[in-house]
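One protein chain is absent from this view; the other protein chains keep their places.
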Amino acid sequence: MGFNFQDIRKDFPILDQRVNKHPWVYFDNAATAQRPKVVLEKIREFSVITNANIHRGTHDHAIRTTEAYENARDIVKEFLHAEAREEIIFTHGTTESINLVARSFCEKFLTTGDEIIVTEMEHHANIVPWQMACERHQATLKVLPFSDKGELRMELLETLITKRTKIIAVAHVSNTLGTVNPIEEIIQIAHSHNIPVLIDGAQSVPHASIDVQKLDCDFYAFSGHKIYGPTGIGILYGKRSLLEVMPPFLGGGEMIDQVTFKKTTYNELPHKFEAGTPHYVGAIALGSAIQYVQNIGLDKIAAYEHQLLNYATNQMKALGDLQIFGESPAKTGVICFKLDQIHPFDLGTLLDQLGIAVRTGRLCADPVMDHYQVTAMTRASFAFYNSEEEIDLFIKALQRIRSMF
Amino acid sequence: MGFNFQDIRKDFPILDQRVNKHPWVYFDNAATAQRPKVVLEKIREFSVITNANIHRGTHDHAIRTTEAYENARDIVKEFLHAEAREEIIFTHGTTESINLVARSFCEKFLTTGDEIIVTEMEHHANIVPWQMACERHQATLKVLPFSDKGELRMELLETLITKRTKIIAVAHVSNTLGTVNPIEEIIQIAHSHNIPVLIDGAQSVPHASIDVQKLDCDFYAFSGHKIYGPTGIGILYGKRSLLEVMPPFLGGGEMIDQVTFKKTTYNELPHKFEAGTPHYVGAIALGSAIQYVQNIGLDKIAAYEHQLLNYATNQMKALGDLQIFGESPAKTGVICFKLDQIHPFDLGTLLDQLGIAVRTGRLCADPVMDHYQVTAMTRASFAFYNSEEEIDLFIKALQRIRSMF
Amino acid sequence: MTIEEVQQEIIADFSAYEDWMDKYTYLIELGNELAPIDDAFKNDQNLIRGCQSRVWLQQKLDGEFLIFEAESDALIVKGLVALLLKVFSGRTPQEILDADPHFIDAIGLRQHLSPTRSNGLMAMVKQIKLYALAYKQISSQKK
Partner (left out) sequence: MTIEEVQQEIIADFSAYEDWMDKYTYLIELGNELAPIDDAFKNDQNLIRGCQSRVWLQQKLDGEFLIFEAESDALIVKGLVALLLKVFSGRTPQEILDADPHFIDAIGLRQHLSPTRSNGLMAMVKQIKLYALAYKQISSQKK
C-alpha cells in the first residue's frame, strides 16, 4: 500500500475506540476528516507555548505567531503550486471562500442579464451563493446536468455558454457521486470564451495533489477540516489579476491601508481579503495537516483509497439489490447507495448501533436527490486510515440490517 | 481580590515562561487573551475523543458533537441573557458579526440617502463595514465625536439623528481609550427614534457581565479569542424580530431549507445565518471559556482589573511626561500612552527586550490616532491573571528605557 | 389505561430486550404494524419536516377525545410514532397537556427526541401538544 498502515493508525488515536460496544468504523470522512496528532500538537503549541495576536506586533510572541501564520500560507502556496503567496487567502472554509467570490467577483463583474453556470451535482455551498448573487444582480443561473451514471454531460457545456456567461463554478470532485470532473477540459472551454472558472476543491484536495497553475483555474476553494486539519479554517486561491480588481469582501482591521471617515484605502493582497483577527491557530495547524499528507504522499494516498473504493464497490455489488449512485470510472472513495427499500435514516441508525459511522440524508445536494428521485441517501466515504477489514465489517453490518426488515 | 490568584495562574501555564531572559509579562490582552487549560482540554476532547461533522448525522459522534455545539449556544445565550437561543449566531469573530449585519441589515433596510451613525472611537471593524455598506447603497456615514478626555460627546447625538438614520453602531468599550460608553443612554435615545443599535462588545464581554435584554440592544457582537476562548469563533446576538426579516449573509449548507435551481428557501434561525460547516470545535471550546469566567465571576474579574488599572495609572502618572490617552472615569484595563517623545515602535521593541509584551501602532483605530494627532500609540492592557508585581516590572522597564534616549 | 400506565407498559415491553439491535427490531415491527394513513392526508399541511425523515400527523376530535393518526417514511421513526400514538391518541386535551413522554428516555431512545435530532419526532410531540392546547381553548370558549 506504499505506506505503513499501522504507523498511520497510531497518528489517529481517536479511531481506536468502541462505539455501541463495537470497534468504531469511521466512514464519514467526506463530511469531516479526523485530525492526526501533529495537528493537535500544533494547536497545543500555539495555545500553551506561543500565543499572541498576529501582525503589527513588536513583541516576541506576536512576531513568532505572525511568522508561523505566514509560513502556513507558504505551505499552502506550495501545496497548490500557486505562483505567489499573495494568491492564498485564509478563509473559514470552502463555503466562505465561494461566498467571497460570489460577493466580490459578482459585485465587480456581474450585471443585469448576465449568466453564471454551475452543475447539477454541486454541493449547496456552490449553488446558493451564486443564486443569491444572481438575485442581487438580476442575473441567471444555468445548470450543466449530469448523466445517471454520474458524469457531467460535457457535450452540453458549449450550448450553455453565451456572451453573457461571467463565471463557471464546478466541483473538482462531487461529494455525493464521487465523480472526478474533467475540470481541465471545462477550464479550457471556459477560457476559450474568456470566462473564469471557480473550482470547489473541498472533496479533491484530501485525495489528490493539485497544481492550480497547470489547471489554470481562476479560483480554487477548500476546507481545512476535510484535509485532516482543524475546523473553522479554509482556503481561497485566486489569480492575482482577479483578486487585485475585486472589491474587498469583509471590512475591518488588517484589510485596510488607511482609514478616515472621508476615504478608506485597502491593504495589498492577501490582507485585503482577510479582515479582522484570522483563525491563526487554525491556519498554522492546517499547515501541519498539509505537511502531514505531503509526507505520506498524496499519490500514495490516492492509490490506496482507490483500492478501498474498488474493494468496497465490489463487495457491495455482490450484496444484490444495492444501488450505487455515481459510477464514473474517475471516482474517489465516496459511495452513495441505497440498500433494498431501507430508509437511509434507518440504515444510518442501525449501522451506528453496529459501530459504523456513515452519513445519511440529503448530503447538502438537493439537486442530486431530485435527479435520482430519492428523499435521502446513505454515504460511506473513506480515508487512507481506513482498511479493507473495516469494509468487511461494514458489509457484514449491511447483511445483518437487511435481515431485520 | 475575591479569587485565588495563584490558582488562576496555574490555569494559564503559558504565562510561566521567560522571554528574552526576563519573566514574561503579557500586557497585550486587548489584542488577544490567553486561554485557560480547560479550553485546550475541550479542543483536545473534540479532536481526540469525539469528532464528527455536526447536524443531520445519525451516528454517535455526529450526535454528540452536535449536542455539544448546541449546548455551547445555550451557554452563550445564558451568558448574554438573551431571550432565545435562536438569537445567538456563531460567527468567526466580531469582525464577521458586524459585517453580517452591515451586509444583511443594510440590504434590507438601507436605501439611497439614508444615514448610519458610528463614533469617532470605533475600531476599524466597526467603521469599514458601514463605509462599504454606505458606498453600496449610496448612504452617508455620520460620526459622533469624542472629547480629548476620551468620552463620547453625547450632547451631539440628537443633532446627528435624522429621519434617515437607519442604524447606530457603537463600541461598548473602546479598544484604545478603554472608555465604557453610555450605551444604555444611546440605545434609549436611538429607540425613541425607532433606530436599532449594534453594540461592538469585543472589549466589554471579557470584563463585565452583559444583559442584552436589559440593555435592549438590537445586535451585540464579540470575539471568542478575546474572552479566553479559541481563535476563529465569535458571536452575533440579534433580536429575533430583526434577524427574521434580514436576508441571509452567506449561502451554503445548513442555512437552507430546500434547494432547487428554481427556488431556494432558507432554514430557520439560528441556522439561516450559519452557512457551511461551522467552527464547531471553536464554538464548543468558547462555551468552556465562558463557563470558566462565569465560575470565577465577572464582577470579581471586573473589580480586580479595575484595581490593576488604578494601580498602573497612578504609577505611570508618577513617571511624569507620560501622556495617557483616554481618561474617562468609566474605563476598563486598557491604557494607551506616550512616554516622552519615544516612538511607540522603539518603546515596544525595548519593552519586549525586557520581557514585556504590549501592543504598539495604530491599534486598528486610525480616527483615534488622528484625533490626538499621533502616528501610533503604545497600549498596555490587563487581564485578571496579571498582577501588580507585573505592573511594577513594567514601570521599571519604562524607567530604564527612558534613560536610553 | 391512563397515559402513565401505557408508558409503564411500554417500558416493561422494552425491558425484555437487552441488546440494542433487538430493541430496534421491535421498533421496526411496531413500525410495520402501524396502520398507514390515507395518502390523501400525506400533504404538506400535515407534514412535520425533519431533515432526514418525514412524519405526517393527522388529528380529529371524537367526543372529548383527540384521535391522532401518523406515519413516517423511515421505519424506526414509524415505530416511535406508533409508541407516541399509543400514549397520546384517544386522550382528552388536558391529559395530553399534562403528560410528559418520559418513556422515551426510560427505554433509552432519548436521543431520538433531542432538539438537535432531525427526525421530526420532537416536532411531532410539540405539534400534538399544540393541537391539544388549541382544542382545549376552543372547547372552553364554547362553554
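Order of writing sets the labels: A, B and C. Residues in every chain begin at 1.
Simple rule for what comes next: a contact is a pair of C-beta atoms (placed from the backbone, for glycine too) under 8 Å apart; a residue touches a chain by one contact, two chains touch by 3 or more.
Just so it is clear, the model here is predicted, and its values are computed rather than measured.
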{"item": "Neighbouring shown chains of the undisplayed chain, as defined at the top", "value": "A, B"}
{"item": "Selected residue (touches chain absent from view) among B:346, B:370 or B:392", "value": "B:346"}
{"item": "Omitted-chain contact residue, chosen from B:178, B:238, B:276 or B:361", "value": "B:361"}
{"item": "Contacting the left-out chain in the complete assembly, out of B:215, B:358, B:376 or B:391", "value": "B:376"}
{"item": "Residues from chain A at the interface with the omitted partner, ascending", "value": "55-56, 58, 63, 66-67, 70"}
{"item": "Residues belonging to chain B that touch the chain removed from view", "value": "20, 342-346, 348-350, 353-354, 360-362, 375-376, 400, 404-405"}
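Convention: only the chains that are shown with their structure count from here on.
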{"item": "Steps in the shortest chain-to-chain touch route ending at chain C and beginning at chain A", "value": "1"}
{"item": "Distance between the centres, which are taken as Cα means, of chain B and chain A, whole angstrom", "value": "30"}
{"item": "Centre distance in Å when chain B and chain C are each reduced to the mean of their C-alpha atoms", "value": "45"}
{"item": "Touching two or more other chains - residues of chain B", "value": "56, 58"}
{"item": "Junction residues of chain C - those touching two or more other chains", "value": "51-52, 118"}
